[in-house]
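For this view, one protein chain was removed and the others were kept in their places.
Entry: chain A
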Amino acid sequence: MTKKIGLIVNPVAGIGGRAGLKGSDSPEIIELAAKMGIESESRKRSEVVLTEIYKFRDKFELIVAPGEMGEDAAKAMGFNPMILGEINSGSTTSNDTEKIAMKMMDMGVDLLLFVGGDGTARNIYNAVNTSITVLGIPSGVKMHSSVFSITPKIAGELISKYFQNGMGTREAEVMDIDEELFRHGKVVARLYGYLKVPNLANLVQGTKVGGIDTEASIMQGIATTVTEMMKRDNEYIYIIGPGTTTRAITDKLDLESTLLGVDVLYKNKLVAKDVDEITILNLIRDKPAKIIVTPIGGQGYVFGRGNQQISYDVIKLVGKNNIIIVSTIEKLTSIKNKTLLVDTGREDVDNMLCGVYRIITGYRSEHTYKIK
């Protein structure tokens, strides 16, 4: 059966970056960039991917969003694609992305390509969650998410392999920062969710480890090590941060966890789910506690991105020695500046957290990393 590839281009992705406007999420910014005469970067990038996949065009059917959201680039590169949805050319919005992505999901595309940045990734996440396999072609200002291929050219190679061999998928983080705050010099990123991307070593950002261990088996090893420790140190309350690595721990204990939130365990039981800072503080006031967190792939933040509930007050009360960091080696090596980062909002707490940590990376296996 012929496979179906969907393509959605965010025509204004990246436009704000070239204009020095730190993101392109609002209509005003787009207008401003247009006034400055900034051309669309995403069109060029779509054409690179389309050139790459043109080589095996007989193997798939191409379904695109109309006009500048895919159709124009596809036709220019020699495709005769099926067109899905409607847009108001010249004034497209994130709503269009979401609506068309949902349509593509409903018609059962095998792989949904989107050209854009973190904002576009969020729209795709809102529309399809992890129901279909997607791949981001990097073209945004902010690309904190790990759903993007390294370059558009490499995306072509990846798609070819994906279709030839029907390779596996993995969940990758969708991250975004608040652009309004970012423009005022403040970086507040949060984890929005996970998208399902092709699992090919070296081709997707943030997956740089090959080898024979699968990600799932490594996470099992981490979870076993941590649960062994929890059994031994069972007088502690455990504050479990968000993420798929920490989820492996709660899965191991047969507990229903909150992927994007913070849960609290005591004696292997869930005592509070998806908690806020105040709840955590109340729970740990008179009991010793440990925090289990995982860094965010690519950027390496351990605190202050996606887990702000574990606030500086919580961290101070728990103490540095009771912080347990878990991560696959794959994720650790994806961290760009080779050190872990914290941004709790309080300099004294950030300074206190600096130092060497033993990251649990597998069954009874640890790697040293520094928080700087």
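Rule of thumb we're sticking to: contacts are C-beta pairs under 8 Å (C-beta built on N, C-alpha and C of every residue); 3 or more make two chains touch, one makes a residue touch a chain; residues count from 1.
Here is the rule we use: contacts and distances are computed from a predicted model.
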Next item on the list: Using the UniProt record as the reference, specify the protein name of the hidden chain from among "Cysteine desulfurase", "Probable tRNA sulfurtransferase", "Glycine dehydrogenase (Decarboxylating) beta subunit" or "4Fe-4S binding protein".
Entry: "Glycine dehydrogenase (Decarboxylating) beta subunit"
Item checked: Candidate in contact with the missing chain, chosen from A:Ile83, A:Ile329 or A:Met352 -> A:Ile329
Next item on the list: Quick one: say which of A:Lys4, A:Lys316 or A:His367 touches the chain that got left out.
Entry: A:His367
Check: Footprint of the hidden chain on chain A, which residues?
Finding: 52, 150-151, 153-154, 156-157, 165, 167-168, 200, 202, 208-212, 214, 329-330, 333, 338, 355-356, 358, 361, 364-370
